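With one protein chain withheld, the remaining protein chains of the complex are depicted in position.
The block that comes next holds subunit A.
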Amino acid sequence: MPDADSRHGPLDPAPDAGWTDARPRMGFFTDTSVCIGCKACEVACKEWNDVPGSGLDLLGMSYDNTGALTANSWRHVAFVEQPRPAAPAAGALPGASAAAGPQFLGMPGARPPGRDTGAQTRSDFRWLMMSDVCKHCTHAACLDVCPTGSLFRTEFGTVVVQEDICNGCGYCISACPYGVIDQRRGDGRAWKCTLCYDRLGAGLTPACAQACPTESIQYGPLDELRERAAHRVATLHERGVPQARLYGHDPTDGVGGDGAFFLLLDEPEVYGLPPDPVVTTRDLPRMWKRAGLAALAMAAAAVAAFVGGSS
């Protein structure tokens, strides 16, 4: 049931934010089934947006040394490296494949894995790759809780931080249910993907989508992307990939659907995404009510303490 309340319930964010000349809502559809993990998106984003380097981090867990979306990585290519077949065995539950978690495959060597150990010790493994990005939620918690108005909704329905206003209070960082927005060290302000707001205004494609060699990252009007994504999932299911699923496409989910959504090949938590994110402001009216009750109790206790007698 659509709800007119902008903190939860489907609606079109740009007109709701007061844009009288709102453009069609633009977004990303990231199809991880064709991602080859080249990280061109990470690099293109850094180049265009002049995002500083994160330093040399060797995380010692996989070929992913970016690790997460941070203030200095507005795109992050996750590498899920697991010694198990990409497709679940016949009859297996969809969620069962995720039970063991990612595993260490050893340092990459000069020879193919398993060459020296005999055929018996070899295991099949899968590489799931996923280029993660700010979700540009329909009900964006970061935007709702920002006390300076630094975060704003653009005419394209995306969410952008004004870097000359942000005073680094950090509230948006704790409010984001996806763990996207982050404080930059040595700078103090919060930073995240702008969906290349400057390029959009000039009618260009965002840098990451422009650089993606496999069209894993697709940019366009959100309605069109959702249609395209549904079609792609149907195709994959037909071709015998039953685990393909969309994430963040549903306008009735906890954040009103994402402006950037994904086609995944396993459960969201395998990729480090929350399985059921909810906009933090959904419970806010009840929170204020509880605070009001507590405040009344406090006032009543203080009054009672003073009228209760003289001893």
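FYI, a contact is a pair of C-beta atoms (placed from the backbone, for glycine too) under 8 Å apart; a residue touches a chain by one contact, two chains touch by 3 or more; residues count from 1.
The rule we apply is simple: contacts and distances are computed from a predicted model.
One chain of this complex is left out of the view, and of "Acyl-CoA dehydrogenase", "Polysulfide reductase NrfD", "Lactose ABC transporter permease" or "Heme lyase CcmF/NrfE family subunit", the protein name its UniProt record gives is "Polysulfide reductase NrfD".
Per the touch definition above, the residue from A:188, A:213 or A:242 contacting the chain not shown is A:188. Touch with the chain that is not drawn comes from one residue among A:17, A:38 or A:284, which is A:284. Summarising the interface, subunit A meets the missing chain with residues 7, 59-62, 67-68, 78, 80, 98-104, 106, 117, 121, 141, 144-150, 165-171, 173-183, 187-190, 267, 269-277, 280-281, 283-284, 286-288, 290-299, 301-306, 308-311.
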